[in-house]
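First up is the structure itself, then whatever we jot down about it.
With one protein chain removed, the remaining protein chains of the complex are shown where they sit.
What follows is subunit A.
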Amino acid sequence: MHLLEAKNVHGGYGGMNILNGVDLAINADEIGVIVGPNGAGKSTLLKAIFGLLRVTEGSIELRGEPITNADPGELVLKKMAFVPQEKNIFPSLTVQENLEMGAYSRRDNYQHILEQVYHFFPPLADKRAQPAGELSGGQRQMVAMGRALMIEPSLILLDEPTAGLSPLYMADIFERIVTINAAGVGVLMVEQHAKQALKIAHKGFVLVAGQNRFTDTGMNLINNPEVAKAFLGG
């Protein structure tokens, strides 16, 4: 059974459809990467999966359980986390409070997870009492991912985690995503830096105009001349 499976998903904003029948599936230990040109519906697909956008046709399942148009709060309880591309921190809250908000749905003691997150993102440990809005772009991204990790997700959705970051930070973030995945967390992410992202992807999905154009392993997509020419800049 797949960890996440989307079948023939249609949806969009208002009356306009952006997704025109997307299929996607990843397994529990996999990294899935969605790439494609601007306006292909990549971010829209993540939002639709996380219940932030109405799916008008098709279905989405988490471990075989239907979650189409589920409330985000409900999905958090099902151990699914989402890191938006922009505005993904609470700027006036401290780093620690940001992480605590990630654990809002938890009723148990999550102190050890907090320490794990600090251990995983050492720069945050020194800044735990500082407002998150004062941090650098790369550190903000760590806060955003740390917040999502607080529920110990089994699936994490990342919308362009490296957007606006310097190449150095970009490599760092990709490395951390691989580490998170190695700990048994399924990852589905949208990336502009398609080539680098596909290198760490078990599965890659090339989206064009709200439909699947290519679906294969990350490496096969990189080596596919047609994909490379049209979507990876040669």
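The rule is short, and it goes like this: a residue touches a chain if its C-beta (ideal position, glycine included) is under 8 Å from a C-beta of that chain, and two chains touch if they have at least 3 such contacts; residues count from 1.
Note that in this section contacts and distances are computed from a predicted model.
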Checklist outcome for this item: Of "Putative tricarboxylic transport membrane protein", "Cell division ATP-binding protein FtsE", "L-serine ammonia-lyase" or "LIV-I protein H", the UniProt protein name belonging to the chain not shown is "LIV-I protein H"
Next on the checklist: Which candidate, A:73, A:137 or A:167, sits in contact with the chain we can't see?
Outcome noted: A:73
Checklist entry - With respect to the chain omitted from the figure, which of A:11, A:36, A:84 or A:161 is a touching residue? => result A:84
Checklist entry - Looking at A:11, A:58 or A:102, which residue reaches the missing chain? => result A:102
Checklist outcome for this item: Where subunit A meets the left-out chain, the residues are 50, 52, 72-73, 76-77, 82, 84, 87-93, 97, 100-102, 104-105, 147, 151
